[in-house]
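The complex is shown incomplete by one protein chain, all other protein chains being positioned as in the whole.
Our next item is chain A:
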């Protein structure tokens, strides 16, 4: 029999995090990820945490799991031997990609190798037109020969992607029947199922990536399920997706590409819950770890969604250098900026930080593990924002002299400035870089950063959050409790959900309500079949989006549509919804231009109420600081006397005035001059600007 305990497991690149939620309490654990067999750390961790909680595996009601396994397979090119079956004349679409150089000035740029080498990109005489008409019937004998050839070549997975299959999937479906004579049907991925969306390169890339990780994920999920059963757990296993929703193992096995970036999605869900608890209508989630920082906009308690993501960018963080996949994702911008990011001076005498990172080995210079290049953490230490004796709960003893030496050699000496100024330069530049990325991301979406509340988590965020908020015109920062296992916490708040997509070009001038209704009915049925597997009987909420544009434009904007069904009278509502979105993004609409919708999505999720807003705690006196330290204030650059407080000693409702540092085992929170800070009812620290 199952109980009420819910378990979240997040496998990251370095750590596997577990959070066990029990009525009234929660436990967490952190283990090193076991890369050769990731389920080992999971199963060890599960056994440990259950023992610690004193409950039996059978008491688990639910296990929610997110993993970077699929992402890593793509980055490290360790996926299946994958072949592509495509329309005659188009096998090079995957290789030609966008016919683009993503680095304008780089004469030596290289594109990533396609996941499928040319000899395994097979062509079939067949052709469907843009409206779905068959121009050339499929040569079935050719498909049969391809199946035999693929099998002989030891191919483990097949991606089938024909032109305009999003419009008419018949040839792909028939091809699978034939190819299944040679390979297991489960290992044959159709573009019309994985990504039925117009634009052949991106659809092919998505389908190929899905096939590439499928066998590996299939085996892994099988081993994990077996292992959990062997422990005695009977709870259903659900998987976290990049969209922020969770799904069943069955769906995850068919569409493993939807599992990439599930960890960061969990972080965004956590931020969403915190936004709800704290009544934050307009939030910006800021997750800064050792290597990267991620930024997500959350409006009306909903993280911003997108349908495009790039995996394994060759030139780190350069747009267009990775493998594009079109899947539902929580939209985030990722910057090569973290505590381990390396600072240097370029040929113009400018301080640059990242995107390369010292990682954990050798790590920042102050770790004393052989690193000699200054990192953001070294600069933080030089500015006395970090207590060297208490970093990472005292597990890593820091050497301030090494940090100062590194900052001096790489930055201060070449620029002929004091070491402190150089360190401040490093933190200012990295904060500016992240702030710029956030601003551009907001502009790209027709949004602003000013006036938002920042929700800051990840080991390096609490030191830099207040300064970054200042740069973005934001007056409030929330630093949650236990941000170190934030993603896993987020998993527990995620709804079971699924999003499906269709492309149908519908000019509003020729709006056909019956066509649009039948499209959405089919999408609803497809989504519901998936969602019901994990959430039988739950109330469901549906979101319909049209990707619309003015005729002639090449870029669509996502427009939230009114609920259906539609009639001819729905037309003004469609037009109004598009114009409102367009106006919000670009500040104007264009009269007299025809509007068209190209792609449609339907997202279905169990209705999961967000937590209610917490009451503000009554004011409480702040205990005296545990000490003081002279630090450099990030805003003014001057040396100031900062109060040091233990986070644990601050009761809800207490307020301390910056400059101050709030210390805890995992991280330190910097409260600059001009800010005050204190825990709210849930213990999350709220930093607020006192006056402008």
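Basically, contacts are C-beta pairs under 8 Å (C-beta built on N, C-alpha and C of every residue); 3 or more make two chains touch, one makes a residue touch a chain; residues count from 1.
As a working rule, contacts and distances are computed from a predicted model.
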item: Protein name (UniProt record) of the chain left out of view, among "Winged helix family two component transcriptional regulator", "Peptide/nickel transport system substrate-binding protein", "4Fe-4S ferredoxin" or "Hydantoinase B/oxoprolinase family protein"; value: "Hydantoinase B/oxoprolinase family protein"
item: Touch criterion as defined above, residue of A:30, A:111 or A:629 at the omitted chain; value: A:111
item: Touching the absent chain when the full complex is considered, from A:25, A:100 or A:395; value: A:100
item: Missing-chain contacts mapped onto chain A; value: 88-93, 95-96, 98-101, 104-111, 117-119, 127, 129-130, 135, 163-164, 198-202, 346-351, 415, 417, 421, 424-425, 428-429, 432-433, 436, 439-440, 443-444, 471, 473, 505, 550, 552-555, 585-588, 590, 592-593, 637
